[in-house]
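All protein chains but one are shown at their positions in the complex.
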Amino acid sequence: MGDMNLIGSAVKRREDYRFLTGAGTYTDDVQIDRQSYAYFVRSPHAHATIKRIGKDKALKAPGVLAVFTGEDLAAGKVAGLPCGWLITGVDGQPMKEPAHPPLAQGKVRHVGDQVAVVIAETYLQAKDAAELLEVDYDVLPAVVDVADARKKGGPAVHDIAPDNTCYVWALGDKSAVDKAFASAHHVTRLDFVNNRLVPNAVEPRAALASYNRADDSYTLYVASQNPHVERLLMTAFVLGLPEHKVRVIAPDVGGGFGSKIYLYAEDVVVTWASKQINRPVKWTAERSESFLSDAHGRDHLTHAELALDKDGKFLAMRVQTTASMGAYLSTFASCIPTILYATLLAGQYTTPLIYCEVTAVFTNTTPVDAYRGAGRPEATYVVERLVETAAREMKLDPAEIRRRNFIRQFPYQTPVALLYDTGNYEATLSAAMDLADVAGFAGRRRQAAERGKLRGLGYAAYIEACGIAPSNVAGSLGARAGLFEAGEVRVHPTGKVTVFTGSHSHGQGHETTFAQVVASRLGIPIDDVDIVHGDTGRVLFGMGTYGSRSLAVGGTAILKAVDKVIAKGKKIAAHLMEAAETDVEFADGVFKVAGTDKQVPFAQVALTAYVPHNYPLDKLEPGLNENAFYDPTNFTFPAGTYVCEVEVDPDTGSVEIASFTAVDDFGKIINPMIVAGQVHGGLTQGIGQALLENCRYDKASGQLLTGSLLDYCMPRADNVPSFKLDTKETPCTHNPLGVKGCGEAGAIGAPAAVMNAITDALGVRDLEMPATPERVWRALEQAKMQKAA
Amino acid sequence: MPVKVSLTVNGKPVTADVEPRTLLVDFIRAQLRLTGTHVGCDTAQCGACTIHMNGAAVKCCNMLVMQAQGANLVTIEGIAAADGKLHPMQEAFREHHGLQCGFCTPGMVMSAIDLAKRHANLNEATIRAELDGNICRCTGYHNIVKAVQAGAQAMRS
Partner (left out) sequence: MYPFDYQRAASVADAAALLSRNPDAKLLAGGQTLVGAMKLRLAAPPQLVDLGAIADLRGIKADGGTLSIGAMTSHAEVAGSKDVKQRIPALASLASTIGDRMVRNMGTIGGSIANSDPAADYPAGVLGLGATVNTNKRKLAADQFFKGMYETALEPGEIIVSVSFPVPKRAGYAKFKNPASRYAIVGVFVCEGQGGVRVAVTGAGPSAFRVPEMEKALASKFSPDAVAGIKISSSGLNSDIHASSEYRAHLVTVMAKRAVQAALAAG
């Protein structure tokens, strides 16, 4: 009767029907009676003092209901947007935490900074009226490049950080590392730019807030990856509203990739304004606004060194990184280039000594925060570009140098704080080499040369830390939030089940995967299980979805609740079968008395719980509804090897991904179809970073040069190949599902694999991402000139 | 000054007075409340707003409703059978996991159907080249390509 083969099965997604028929409900699709529309007036300057804001003309425009500025919010006691992670610097001082007002107060600090909101009967009226708002600016010099942020005498983004330094933070034993470098046989040195990226989920951010005077409550529909966190931050830190009076609903959400984790100014402002005007207020970003206001990713400048002995064994690594925070600290900005970056620099290797120093700087740019991978792609890029370059310099095979340094004993304590519980890096490397037919590469390279193309091959053996945890450790490292997850399993009297999860699905397919987990554990048909997420009014609590944590943390919380249901069910079944509870076993949806043919099905136990006529009421409450919170004991450590082959057209510098092979170890896999889809998407974002995507600001004016999809290059179907995938399985040792997480791997491993392949094809030491045709062409021209000289 | 527009949407005639500056997509979403057609960008790049006008795929975010005067439009809501049975292309997307967050999906399906109708034989390269007007940030296109290939075949049989 139950679906016993659900785990590991490519169950088709249950959410697909509504998406395929246009019946999904995204925030902008929601319409509430009397709703009004907000348009945000944004700074046209990168850095300026606001001298005066004149509202009168805008207020008189047709349809206008209200105009609010930073002053109005301050008068309404609206506080700034908080940062959720406190980093303590090497000087023992807390990071500089400048105020982040939802609407600018006195100063604007990046192009697109919110200056005012105009609310009107229609969106076009709000937008028309916004042009009548008079804002007088005194334009100030701006700094946009990471490299320029700390230059003496340059502009300061915030008065409290005159040198634009948010913090200088370090991890590792510097003197031991320096000593190892001093006596090393070989040192490989590289300088990297990890290019700034714009997340560009295809659904733009949106928020629709309504206020109910009758009970002083609020409802906010918002395109968010974590509605409970959004509510907590908004009520406790910004608006001072009673948390229980605010319901946050994140309905269908059209992709996140990190950008919809954060509490944004627009969400706060429409919520606050809905009470001021006593009307629902809707805001939906235009794509150009998304470019200016969604948190960006990456933007690191790094000097990295690897010390090796004569056999290619890694002795030590030394890394100096400057990371942009943008103009303000976004919700989790501070922990990305530190906790989620430096800790990953051991990679898959036994490098005994690692030192990493990170300087976080403010610039007059859109805030930077987690974007798919968040810190780990940057770390993998450093490690895997260094390793491949070292192999080339020492004339070692790049696979061989990796093998010589692989961690082979687990658990393994790295010198950068993480304890890897399990892994098998040889397995993924060998499988990837087979699947990619590395042995046949020389032949393919020759054939390419005959066609006038340059072919190259590159590896990346990545590791990531997912399911960020445990809360107490995170807390000691500066986290201002817990990192558990919550789940609730509600068994209905007929034995049907509704599961409530604090994880949020915005493409990941939780409605399917989580149902597979529950149906399989309960031995009931998957159609008897529904998954509810994304609504603080229905789900008890949640920390949301990011960092590839949903199944490892959220799934485990659900499983714990299921086990509580089963435990209670055993008590009820024992009563029904007049047996000792300890003799009752549960399997395949049936409670049995061990060694007998006595049994009751799950549905009968459920019915009994709600119709407790024959029931131990003196010992047991009626009903069958359990919840659980799960706080993991460690991160999970997905890892794998990617092999990329490229072909370069030397005439134009165009790079084609000729083949891409990914072998990942995600531990146990519940739904291989969904996992493969996650890998495909991650790889394409990683390839996008390596070849196409680059967020650029004009140095002089601070204007965003890549402010639309006409200039910011998103990967399209003709930019990527079909991928060759395989998986290896070493189950995670510390969660009951044995799962590790798969959402970010592709974006983490792909950039290094692509750039290793391109540098191999071109025969050059390094090339900056993205490897645009012009950059590749210039690199070839330069190589030609050097050869000639 | 409002102007009158008459057109057919998913087989139903519609007449309305509109502001001339109304985009076709806003008319479809806000006035007709057919919210399956999405807006993902403001420069006609992403293709989430793709519909069929007189049998041809168009980006309805990049045209005025007045340009559809007298036209016969089909949106994603008009693709499945009346009893809810999925169109073969929709079914192929489901079968091959050609969608994740679902936001680009309606436009992608509308493009895919148009593509399948125009080509007797669809290979991977053609599909990839012809999907260049639709951006998906989730799937990496791998499964979309498979779905379009399978869907096109199913449409022919």
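As written, the chains take the letters A and B, and residue 1 is the first residue of each chain.
Following the convention adopted for this analysis, a contact is a pair of C-beta atoms (placed from the backbone, for glycine too) under 8 Å apart; a residue touches a chain by one contact, two chains touch by 3 or more.
Because the structure is a prediction, the values reported are computed rather than measured.
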item	value
Per the touch definition above, residue among A:Lys57, A:Arg403 or A:Arg696 touching the missing chain	A:Arg696
Omitted-chain contact residue, chosen from B:Ala16, B:Leu32 or B:Met66	B:Met66
Of A:Trp169, A:Phe484 or A:Tyr712, the residue in touch with the unshown chain	A:Tyr712
Interface with the unshown chain - residue positions in chain A	124, 128, 288, 651-652, 692, 696, 705-706, 709-714, 719, 772-774, 777-778
Touching residues on chain B - with respect to the absent chain	1, 3, 19-21, 23, 42-45, 47, 50, 53, 56-59, 61-64, 66-67, 69, 111, 114-115, 130, 132-134
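Going forward, only the chains that are shown with their structure count from here on.
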item	value
Between chain A and chain B, centroid-to-centroid distance (C-alpha), Å	29
Residues of chain A that touch chain B when the two form their complex	12-13, 15-26, 28-29, 31, 124, 200-204, 252-255, 257, 286-288, 506-509, 673-674, 676-677, 679-685, 708-710, 714-718, 720, 722-723, 746
Touching residues on chain B, where the partner in the complex is chain A	19, 21, 29, 33-43, 45-46, 48, 75-77, 79-80, 84, 86, 90, 93-95, 97, 99-106, 109, 124, 127-129, 131-132, 134-146
